[in-house]
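Before we start, here is the structure in question, set down as structure tokens.
Only a single protein chain was left out; the remaining protein chains are all shown in position.
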Amino acid sequence: MKKFVNDPKDFVAEMLQGLALANPDTLVYVPECNLIHRADAPRADRVSVIQGSGSGHEPAHVLTVGPGMLTAACPGDVFAAPPVDYVIETIRRLASPRGVLLLVNNYTGDRMAFEMAQELAEAEGIEVRTLFVDDDVAVQDSLYTVGRRGVAGNFFVMKAVGAAAEAGASLDELVRIGEKVNAATRTMGVALTACTPPAKGTPLFELGDDEIEFGVGIHGEPGRERRVIASADELVGDLVAAVATDLAVTAGDRFALMINGLGGTPISELYLAYGIAHRLLTNRGAAIARSYVGEYCTSLDMAGLSVTIVRLDHEITELLAAPAEIAVRVF
Amino acid sequence: MKKFVNDPKDFVAEMLQGLALANPDTLVYVPECNLIHRADAPRADRVSVIQGSGSGHEPAHVLTVGPGMLTAACPGDVFAAPPVDYVIETIRRLASPRGVLLLVNNYTGDRMAFEMAQELAEAEGIEVRTLFVDDDVAVQDSLYTVGRRGVAGNFFVMKAVGAAAEAGASLDELVRIGEKVNAATRTMGVALTACTPPAKGTPLFELGDDEIEFGVGIHGEPGRERRVIASADELVGDLVAAVATDLAVTAGDRFALMINGLGGTPISELYLAYGIAHRLLTNRGAAIARSYVGEYCTSLDMAGLSVTIVRLDHEITELLAAPAEIAVRVF
Amino acid sequence: MSSAAVATTRFTLAAIGATVVENETYFGELDAVVGDGDFGFSLARGFERVLEDLPGYPDESSAALLQAAAMTISSRIGGTSGPIWGTAFLRAATTAKGADNLDPARVVAMLRAAIAGIMTRGKAEVGDKTLLDALVPATDALEVAVAAGESDSQVLLDGFAAALRQAAEKTSELQAMRGRASYSGVRSIGSPDAGAVALAVIAERLAEQWSARPAE
Partner (left out) sequence: MSSAAVATTRFTLAAIGATVVENETYFGELDAVVGDGDFGFSLARGFERVLEDLPGYPDESSAALLQAAAMTISSRIGGTSGPIWGTAFLRAATTAKGADNLDPARVVAMLRAAIAGIMTRGKAEVGDKTLLDALVPATDALEVAVAAGESDSQVLLDGFAAALRQAAEKTSELQAMRGRASYSGVRSIGSPDAGAVALAVIAERLAEQWSARPAE
């Protein structure tokens, strides 16, 4: 394994320390429960919006804490939902009279931790609602009773809910908005390489020199299908077809389009892919009103990308366009 | 090779098409000369700031075009300076009565193309000045008569000069600022893997499972020294020592600190490295006043990072803090 | 309560903890086949804390010891395993309450309670390819042996471990319906469930060391 890492057990803690040191004025780091929260939170006049999940998906979610997005993020170890205790402690610290909204990607471990924590927090008198994100069309077979996964599309739920929360929306209103955005969002991804969790030290799965995983998740879990590498036109074409079919894209609709890098894909390739996806969607008569290209929800060092589309209406467009100040400083 | 690419010959053109499609209102793409420029440029009341270099370093420089940063970027093919003709055509299109400033990383090919173009443009009556960036302390031996390379530190020159240009500074003033920032900036990098240019299809050099290249450049050219992988503390420690010694960091000084990912390094590892570098510098009595963590100047899919420090004074701090609107949209 | 019984529970917890810590890499590799590879890391981080805190756990009863372990597990283990294993230990602790000695019948009752807890928590059933597919048939076998009058704990434990191993291997034939492995669909068939194999490994190690338990 070649990584910038000391003892793998300290990987997440050392990353969070670095994040806190890089953002001393805006972020607070609470090591006891892996918590990163806005320095000005909780606020009595704002719902606290908290997202938890395993680590290894950066910038999701610790880097998307800030005005207009998350109030706090509560990560677990790499690819592991946080322990229940961390979640409860996070909720207690961020409790607001206006309530707490939990954003959770739909995975067994995450669901259990957040549901248990919600129960306990409610018993303590804190008003809590939970919103599950499940945008991944790779998981569509009804056989898979756990349902769809939450992947890069969670960005749009975070962004919309975060903007509304910043504007003072109520907990009920935020749940309505989040559910609406989630229902309008579809994602599908492909991996060119497997990722290597620091604690494992070797790639999560073996891929041949010309093999790729189609419909891959963000935890390095294998996808639905192993394929042979093809041209960018073909790979992106298949991803676009999958999301466009599932969301029933029709001429005249307006969309946000995201190309999300999975961690090891150069920015150049992401923009090349963006061009292909943009043309394919506009060829179907869709209009692309907002574009997102970069890393939003990654899988450590995995090379690959996902395509996300969001059907826009006036409300969603406004919320996505609202300002936000997050801990990813680019300039 | 597993990449999102169609015909490798079209790699740069297709990337730029994607970039233009993703930023229809703000950027103009001129395919004939690989040019990306602000939609509102040139302006008669502003110096045009243009940076050229090979492609493969994204977001440098095509993604840093926008108010407060570059007026235009003029990339060549992957790792190849643009042909002279492209540079001349770019200068002609962006010519302003206030002048044109060329930012060039100090490499033979880039120097030649931009010097030839400057000569020709001046013959056509356009006022042009050129600023060479050379922040890489890996190249320090006086034997290397070509001098230091320009690497990730070019971000700070672009940012400071871009902010001043936006505020209406004169060409002379911009040259003074750019030279000052360049003189205050030092970078050193390490690669854990080699990168694979799309047209080559195989990694630029072979590295063993536990080997790394220390003092690597941003073109996949091998570094000064091959080493065995070590802990993050050790690797980052050596990089910090190199830049801090070269810039003679002393207690009481204020710095900007950047951890720049080379393309294939996960964000988590960059923040982990940031924490180490921050602590090491503050242990020396330095104050870190501005922090930058992410991808600023990459080498395609290379895993690795560089550490940059900039000694700050009041003027540089203000220019770095000034607003900028570039084509990297994170939210 | 007999301090000998408490010592045996302490011994058992220490043996489980040691086995989990020793097998961190192996358990992670099992989870990596069609899952996300964190199972070994998650369990190890929790049980190394159990080993660390064990000397300070309350000594008044087996139930108190188990409950303390359940708390450590819940607070330190993330992922699916934290809630699942934490619930299992907590339910077992509750069922152990009031018992002077954890005789075989009581152990069966504790396992039944743990199973019920896991099912409620994870909404999984037998056949979904989880650790339940080892734990349920092995508990059935244990119950049969106890009902048949077997009372030698070494014999019972050996039988339990063998049943776990056999059932764990059989999970290879199943398609995962729960957890991350389920996203791979039919590709999950052909390799055993990580959680099921982990239980077999733990019981086997415990059975090997059982003769070294404190005298009762």
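Worth a mention:
All chains are identified by letter, namely A, B and C, in their written order; residue positions are counted from 1 within each chain.
Going forward, contacts are C-beta pairs under 8 Å (C-beta built on N, C-alpha and C of every residue); 3 or more make two chains touch, one makes a residue touch a chain.
What you see is a predicted model; the values in this text were computed from it and never measured.
Taking the complete complex into account, the chain left out of view touches B. Only one of B:50, B:70, B:100 or B:138 touches the absent chain when the whole complex is considered: B:138.
Touch with the chain that is not drawn comes from one residue among B:200, B:227, B:254 or B:284, which is B:200.
Those residues of subunit B that touch the chain absent from the view are 9, 54, 76-86, 107-109, 112-113, 116, 138-139, 141, 143-146, 149, 197, 199-200, 204-205, 217, 219-224.
FYI, only the chains that are shown with their structure count from here on.
When every chain is represented by the mean of its C-alpha atoms, the one lying closest to the mean of all protein C-alpha atoms is A.
Centre-to-centre, using mean CA coordinates, subunit B is 54 Å away from subunit C.
Put simply, the C-alpha centre of subunit A and that of subunit C have 33 angstrom between them.
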